[in-house]
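A single protein chain has been removed from this complex, and every other one stays in its place.
When the chains are written out, they are named A, B, C, D and E in that same order, and each has its own residue count from 1.
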C-alpha cells in the first residue's frame, strides 16, 4: 500500500500542564493528538509513580502528535518552549501513514 | 547485539471496535499485539476524553503490532479496511528486534 | 530546530518484574525511563487482559528508555538478559531529541 | 402531594442537584473528573443493586400473567419507538438516514439511571411498583438496536452494515450491562428475602448516595458533551429530545391501560419508554453504524433528554400514571 | 442444619451465584468487565476488613498458647503441603519440575476469599471461631513460596533461580496483601472494640455485598482463564485441583486434633490448608519461577479449586470440623 512519510512527536509531560499543551496544539497546524496515561518514570527530576495520588500533581501523561514534515519546526518550537519550563521530554521520529491528507 | 529490522504498526481506534480488530489480527500472520489505554485525544471527529465514561463508547485504545516487513501489506490492508470505517488512525514505523524468529 | 539522534528502547514486560527492570536501569548508564500501563495483549504465551485482576501477576507494562546510541549495547545486553527469562519483548527504534545532553 | 410539588421536590433532590453540579463544573471548564475505572465501578454497582432488588421483589410477589404481558409490551415498545422516531427525525430535521436511525435507536432503548431516579421519586410518593419492571428494563435495552440497524439498512443498503449482523447481535445480547442486570435479577429472584437481608447494607442503604456520585459524573460528561458537541444539535433536534419522550410516554400510557399495572409500575414503564440510552446503545452504534456521528446521539440523549427526564419528565410520567392506573 | 442443607444453602448464596454469573458472562464472551483499579480497590477492602475484624476479635478474646500453636501449625502446613503436592504432581501428571513446583506452591499458600466465604458460611451455621485465624492466614501466605522455590531448585538446579533468593524473599515478605492483612490485624488488635465501633459501618455492614461484587469479578477472571487456558489442563491435573484440597483438608483435620480449636476455628484452618492462592503466589512465581507456565497454575487454582471450595469444599470442611472438634 502506498505510504506517506510524516513525523511523530512524543511529549512526556507533567499532567497539570496537559491542558496548556492541548490548548497550544489547538492553535497550531496539527490535525490532532493522542494522550496516553503514564504510570511512572524517572528523569532528572527523580523517580515518580502515579499510584496513590489523588491529584494530578506528580502524574505524567504522554502526548503523541503526527504532523507533516514541513510543519515540524512550526509545531516543535512552541511545544518545546512550553515543555522546557516543566518536567518533561520531547522526542521526534519517522512514521508513515496511509491517508496523507488526514495529517 | 545483532538486530533484525521489523515494522511497527500503531493503530489508535475506538474501543468498541477493539474486539473486532484483535479477532482480525488473530486471523492474520502476526505473532502478537499489545493494547495500550488512551486517555483522550483529538482528530477529525473532535475532542474526546475517557474520563467519567461508564461505557467503552467514546473511549479509544492504541494497538501496537510488530510484524515482519514481508508481511506488512498483508497485515495493513485488512486492518486499514476495518479502521477506515471507524474513528481511528494507523501509522507504521521501523523498529529493530533481537529475536527475529519471534515476530 | 537542531535535533540529535538517539535510540528508543521499548520493553513490554510482565508487571511483577517491573521493579527488577527499573532497579537494573538505575544501575545502567541511562538518564531515565517512562512506564506506560498496558491493557492487554497477545504473544507466544497467549492472550491476556488486565481487566479484573486484583494482582499484578498477569498484567504487563511497557517501559520506554531513550538512550545515547553509543550506550545502546551496554543497555540492551543486561536488559535483554533479564527480559528473556520472562514474558516480554524488546524493540529498538530511532528517535531525535532537542536537548542531547539530557539523554 | 400534587404533581407540581413532586416536580419541585424532585428538582431539589440531592440527586438532581449533583447532576446539575456536574454540568456546571463542565461548563466552567473545571478540571473536576471521575476516573473511567471509578465510573465503571459505580455503574456496575447501580446495575447490580437495581437488578437484585427487582429480582427479590419478584421472589416476594410471585410471577403472574401481567409480568409476561408487560415484558411483551416492553419488547414491542423498544422495537416500535425507533420506527416512529426515525420517521419524525427524517421529517423534521436534516439528519442523514444513518444518523436518524442511530438517534432513534437510543430512544427505543432505555436509561437505567433515569429508571432508578424514577423509583426514588416513587418512594417519596409512597407508591409501590412491580419488581419485574427491572426485567422489562433489561429486555428493552436491545430490540431498539436491531430496529436502528434495520432502519439504517433500509435508508442506505449499500453503505451500512459491514460486519455480519449475527456477529453484531451476539455482541449486543452479551453486552455487559444487560448481563449484570439480568444476572442480578435472577440472583435476587433465586435468593429472595434471605439474600436481600445479606446484602441490603450494600445495595439498599448507601444506594441513593452512590447514585448522587454517579449523577455528578453523568453531569460532568453531559456538560462536556454540550460544550463540545452542542453545535451539532439543531433547534429541531433539541426539540425532538424533549417532545419525543413525551410522545413515547403518551403512547405507553395508552398501552398501559390494558396491562393492569399499579400506578408505580405504570409510571416506571412510561419512564422506560420515554428515556433514552447513553451507555449500552452508543457502544453498539459504534459497531453497527460507525458512519453515524456520536456527537449527535450522545449529546442529545445525555445532554438534553436525560436532564429533561430527570427534572420534569419523571413527575409528569408519575402524574400520567396516576390518571391511567390511579 | 445438616451438611447437605449447608452445601445447598451455600451454593445458592448470593456470593456463589455472583461468582457463577461472572463465569457464565466470560464463557458467553460478554464484554462485562471490572476495571483493574476497581478490582484492586475491592481486594484491598476485603483484606483490610478481614484483617481488622480478626484483630478486634483477638483483642476481645486475648492471646493464649493455642494461638501460638495454631500459627506454628499454619507455617508447617504451608511448608509441607507443597512438598506432598509436588510429589503427587510428578507422579500423576506430565508437568515439568518447575511447573509442578509452581502449582504445588499455590496449594501451600491460601486464598483469602475462600477463607472469607468460609467465615460467612460459619455465620449461617451459628459457629464462632478464634479471631487469630486471620493471623494464621497471613503467616500461611508465604512459606509455600519458599517451598516451591526449593522444590524447583532441586528439580532443575541450573535453570531455576536467577535473581538472588534473598531479594526474592524480601519481595515476598513485603507483598502488599500480606502487609495489609497483618497491618489491619494489628490495628484491629490495638484499637479493639472501640476501633471496631468506629469503622464497623464500613467494614462489617456492607461486607457481604462487596464480596458479591468481588466474586463476580473473580468469576469473570476464572471464566476467561478457563476459556483461554483450559486446554493447558489435563484431566489428571484437573483431578489434582479437586482431590488435593481434600487431602490437605484431611491432613489438617488430623493435625487439628491436637490444637484445641473450636469447631469454627477448625473449619477455617482446614479451609486455609485446602485453599489455593491466586493473588499473592502467582505474582511471586513470575519472579521466582518465570519458566513455569502461568496458564497452568492460575487456571487450576482460580478456575478449578476455587469454585470447588466455594461450593462443595466449604460445607465438607465444616462437616469434617464438626466431627473433629464438635
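In this text, a contact is a pair of C-beta atoms (placed from the backbone, for glycine too) under 8 Å apart; a residue touches a chain by one contact, two chains touch by 3 or more.
Quick caveat, the model's predicted, so the values are computed rather than measured.
A.B. asks: For the chain that does not appear here, which of the shown chains does it touch in the whole complex?
C.D. replies: If we consider the entire complex, the absent chain touches A, D, E.
A.B. asks: Out of D:90, D:208 or D:227, which is the one that touches the chain we can't see?
C.D. replies: D:208
A.B. asks: Check each of E:169, E:187 or E:319 against the chain that is not shown and name the one that touches it.
C.D. replies: Reading the full complex, the residue touching the unseen chain is E:187.
A.B. asks: Mind pulling the chain E residues that touch the left-out chain?
C.D. replies: Given the touch definition above, chain E has residues 35-38, 40-41, 44-45, 48, 52, 170-171, 174-177, 179-180, 183-184, 187, 190-191, 195, 198-203, 205-206 touching the missing chain.
A.B. asks: Provide the residue numbers of chain D that touch the chain removed from this figure.
C.D. replies: For chain D, the residues touching the absent chain are 12-14, 17-18, 21, 24-25, 28-38, 41, 205-210, 212-213, 216.
A.B. asks: Kindly note down the residues of chain A that lie in touch with the hidden chain.
C.D. replies: Within chain A, the residues that touch the unshown chain are 14, 16-17, 19-20, 45-47, 49-59, 85-87.
Quick note on the criterion: only the chains that are shown with their structure count from here on.
A.B. asks: Is the contact between chain A and chain B built from the same residue numbers on each copy (over half shared) or from different ones (under half shared)?
C.D. replies: Chain A vs chain B: different; shared/all numbers falls short of half.
A.B. asks: What whole-Å value do you get for the distance between chain A and chain B if each is reduced to the mean of its CA atoms?
C.D. replies: 19
A.B. asks: Where the centres are mean C-alpha positions, what is the separation of chain D from chain E, in Å?
C.D. replies: Taking the average C-alpha coordinate of chain D and of chain E, the gap between them is 41 Å.
A.B. asks: On chain B, where are the residues touching two or more other chains?
C.D. replies: Chain B, residues with two or more chain partners: 19, 36-37, 56, 93-94.
A.B. asks: Mind pulling the chain E residues that touch 2 or more other chains?
C.D. replies: Those would be 31, 33-36.
A.B. asks: Report the complete set of touching chain pairs.
C.D. replies: A-B, A-C, B-C, B-D, C-E, D-E
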